[in-house]
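Only one protein chain is missing; all other protein chains are in place.
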């Protein structure tokens, strides 16, 4: 079905289960000539890694990407780039006791009904571990975007009630603030509040959702392809394919429901030769095509489904049962904290693809 | 680029400009054997039509679909179904005076920059008129879904501050309430309030956004394909390709940001032999695959960009200018009111496609 | 299934049955800025038309293409180009008596088994009439290729034993010879022999196969995409999708089976700055990528399946029966004679698509 593939020209196909030998991604369609090495990829993987702060899952994996093809003498060759990440934490015996239970908020029931079988160990294919492959591929896309001076950043905008209200107005300051924060929260005060909230959730054995905002700077006018490959449609598809995502919005988003047209319309003006708009409710996209303004959107994530509290459920025979996380399971009370690296990857992949597609717009 | 195409197996390709001879859609991949005639399509088109109530655009078009191929003796044959709708309102001279101006909130600037040219008459390809083709194709998808007893409905959930708080709990009552309302608002009280708000906006020459909710009933467990063809990702792509859409959410959506895992997780239970969940924060989808519960989501629409108020802008040379809608232009103060028919169409197309894709899941 | 679609970036979707209201094609992905009008398309359609010479089917259709979208002020706009051709010869009553018979060499049996139904009138979707849409779309592709100074020609190489042995060595002379011949045979002597053979076949109520050769001049080095989108693989797919085609070869083709490597290898040499090869057994393609030499291949066509002779067959119940063409049926004793226009179209479409794909090869 090619359902593990993303993109039209700059395409990725990811593979692998949480407790299999390895996971990986094949990038098919990256132009020749992009500088690339494993260190660049591992740096991105590091930002997604659990155990990066005391507030995310303590699993001590250190994902190491291995480039198996497609790079020669430090540059991409136009052939498929195969990247593999070995799985290093393969003890799956603890999943035995729960393999017959429908896990609340998880996909084991739907996978089983769809396919008639499921590699239940550690979430199998449905595990968030798959997102490491997105991040690895996103690192390649970012290298391509860098050559066009396009940059992507994503950060925590809100966890529970704690919301970042003020951002650095300058993009590079923003980038610095995000990269300096262990939780990718570009506001120290909010970060402190989030840490307190996380500790409370952890103590309660419960979990938290979160809101991630992304910005793409430097995109030229013209990216995105009407009608069904509009830039916001492709971004939405990419973001809504991330595990635990529940919503996507671009620019003014859901708040546009309560705005007047005279308020929501962005007025064109000029700075030197450059056409710009005074506000950016459009989020950098009009009629599916980028305007040259920053592309700004947000992705909502649900709270982690795996919690320490016991929950009622059914077993595979339909009998009532109680679901409790196995002893020794990692508990990541807020998956959204790992999402910024993934959101950046999906944004970078989408824009890289749109850049290539845009090369066919004119004679 | 095939960017005017939607779907993998049940695919549509739409074509046509607002002021060209016709618009149309080719459906490639509809299985043979679906009952279909033009009346079924025209009935759906009627629900999208402007001028259906005094509160939408007064254009007196009555779209008539013509089936040109793919149907024989009242049933689809498995070959492409070509549907054409003639354009009947071709006076485009009034667009002359504004063709050199960047229209706030419109795509004429981005189209021009991307393609180097633009059929500016009536919005050209960027016109919402294209959505009639989606509705026509959606009518075909609905015929297929009906055979599997899957039904789709969409309705206005909110316009400005006016929000439908209580819905009929039974699906058929909901459907009846939606179909009985000229504005697709399944609550008479809210409908009255919306009409007052529309009158105010019209008097001010301004416009309103809106929120549309959709529900899909009867979908079996198993629709949607991990990882990048998750059902919510495909729905998001479809909805975010609708003109003026700014956001998409599934189930608890953005409100999940502030929920605890113990609250957002849906608990499995049983009604007779049927597995169900007690709440439906998942919106009928887990890990990208339908759960058998109703699929529920929402789409946010911005206020109509074309307003009667004069707005500052630039001309194509970059000089400052004033933009005023030409005399005699239709003014549709709330495009969201026409959106439910389109949202239904995109939902039906997405589910029809997922149904076919699901046929390959197992040996 | 999108099985009525050809191409990745420059894509076409054709629709329509032989005896429906119309047939047509939607071109999605043609870059903006290509000069185009209906006359250019009709000129190509004329070359495919039956009744063009006494030796092809006498049907007096004169296909008239109508451009419904995608062209503005004489140039393509980057939006879908919809082209429709009305069917003008809709009497289908004569097919009634044979609708229950399996037609030797035709697709009515396989369509019926696959889809459970079939619009049997005039061949329905399986009719060679569909190829008019390819020719119309090919005309657009040729306009794009012309801007890159790439030209395509196809001609009859052999009918039964009559083979064109000597071609004009210069491409423009070849083109002239082909365009001057009513039967697209660039050798007057062979043309005469073919006419005699055709008259014999017509008198016998039998039919003839034929071999069509194509040449593409001016293609730059670099077209075609390894591994599965090799230029010869894409050409093969295009050519083998033409009704009645039975074989495809590139360069030395099947004769390579009996050649030595030292004979088949083309030796590189130089003319001024230009790298060329002294022979062209490669047919202008190495490792799936064009070499800059002319791209040369051949397509084999079977004899027309509809013949005037009575043939044994079965009816739909499996009973033995006799199949005789209905009185008044057109009889086209050699469909291959109409094939050069179609082969040119498929070559042009393939190369146009490869041109766009090649824009993504490098940073």
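Labels for the chains are A, B and C, by order of writing; each one numbers its residues from 1.
Convention: contacts are C-beta pairs under 8 Å (C-beta built on N, C-alpha and C of every residue); 3 or more make two chains touch, one makes a residue touch a chain.
Remember, predicted model here, so these are calculated numbers, not experimental data.
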| item | value |
| --- | --- |
| Residue in contact with the excluded chain [from C:217, C:234 or C:338] | C:234 |
| Per the touch definition above, residue among C:164, C:282, C:295 or C:342 touching the missing chain | C:282 |
| Selected from A:125, A:217 or A:338 as touching the chain missing from the view | A:125 |
| Touching residue (missing chain; options C:72, C:111 or C:151) | C:111 |
| Touch criterion as defined above, residue of C:18, C:42 or C:291 at the omitted chain | C:291 |
| Sites on chain C contacted by the missing partner chain, in the whole complex | 1, 3-6, 8, 14, 102, 104-107, 109-111, 113-116, 125-126, 130, 158-161, 201, 206-211, 221-222, 225-230, 232-241, 243, 245-254, 256-270, 273, 275, 281-283, 285-292, 300-307, 309, 311-314, 318, 320, 357-358, 360-362 |
| Chain B residues touching the omitted chain (full complex) | 9-10, 29, 31-34, 78-79, 144, 147, 226, 356, 359-363 |
| Chain A residues that touch the omitted chain in the full complex | 1-5, 7-9, 11, 13-17, 20-24, 26, 28-29, 32-33, 66, 68-70, 72-73, 75, 77-82, 84, 114-119, 124-125 |
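The definition used in the following text is that only the chains that are shown with their structure count from here on.
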| item | value |
| --- | --- |
| Chain pair with the most C-beta contacts | A-B |
| Homomeric contact chain B-chain C: same or different residue positions, threshold half | same |
| Chain A and chain B: spacing of chain centres that average the CA atoms, whole Å | 26 |
| Whole-Å separation of chain centres (CA-atom averages), chain B against chain C | 39 |
| For chain C, residues contacting two or more additional chains | 9, 29, 32-33, 78-79 |
